[in-house]
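With one protein chain held back, the other chains of the complex are shown just where they sit.
Up next is subunit A:
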Amino acid sequence: MKVAILKSTLSRKNLMALTGLFLCFFLVIHLLGNLQLLLPAERAEGSFNYYSDLLSGNIFIMMISYVLYFSLIAHAVDALVITLKNKKVAAKYVYDDRKQVSKWYSRNMGILGTILLIFLVLHFKDFWYLYKFGAVPVDKEGYKNLYVVVLYAFKSWWYVLLYVCAMLALGYHLLHGFKSAVRTLGLYHPRYASYVQIFGVIYSYAITIGFSVIPVYVHLTQYGLWN
């Protein structure tokens, strides 16, 4: 394949779609793991710490994590390249009412993506970095106690609110992103395209609600009304 083909508008979008869909897949796995935090406190601690240790020690998971880092970086860099080109060629009108015919989140994927990028820096710092390189206490089984790190993080209500807002941004990003990725990859069969669209909406809602419920639940059960 020639380099010119890889640099075409369609190939660049294919990279966005493939990395985006891999991140969509990762979100499912991430959410399923996090759901353990909804268990009763004493069971959640053991289960979650065991799970975290299992993931960090597994060579297969490590390899997948490199694909994940690559996908995140490639998705962001490619988005920047695409946006710069689009900004260069895009039309400017004196009076512009084009917003009437498309969804606001489909036009603002870059802004939503930037919010998510800022959130990810925070998220990596608070959990990923702390778990890998920070001083994390050990639980009674001898595993690093990520559970108390989570409890500590969600102590303040504003941090919980920040998380929920970021998940809302994620939800809108997915609502357009999933559908757009499938279109970009070329699913043109009318019936299956509509099924996949419906799946995308359900998926986006599930991810958003799932990830939002966890910090709220942890905060309320540990520090809030339900304690």
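Note that a contact is a pair of C-beta atoms (placed from the backbone, for glycine too) under 8 Å apart; a residue touches a chain by one contact, two chains touch by 3 or more; residues count from 1.
The rule is simple: contacts and distances are computed from a predicted model.
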Protein name as given in UniProt for the chain not displayed, "Ion-translocating oxidoreductase complex subunit B", "Succinate dehydrogenase / fumarate reductase iron-sulfur subunit", "ABC transporter ATP-binding protein" or "Autoinducer 2 import system permease protein LsrD": "Succinate dehydrogenase / fumarate reductase iron-sulfur subunit"
Given A:Asn14, A:Ser65 or A:Thr114, the one touching the chain that is not displayed: A:Asn14
Hidden partner chain, residues of subunit A it touches: 1, 4-5, 8-14, 82, 85-86, 88-98, 100-103, 106-107, 109, 176, 179-180, 183-188, 190, 193
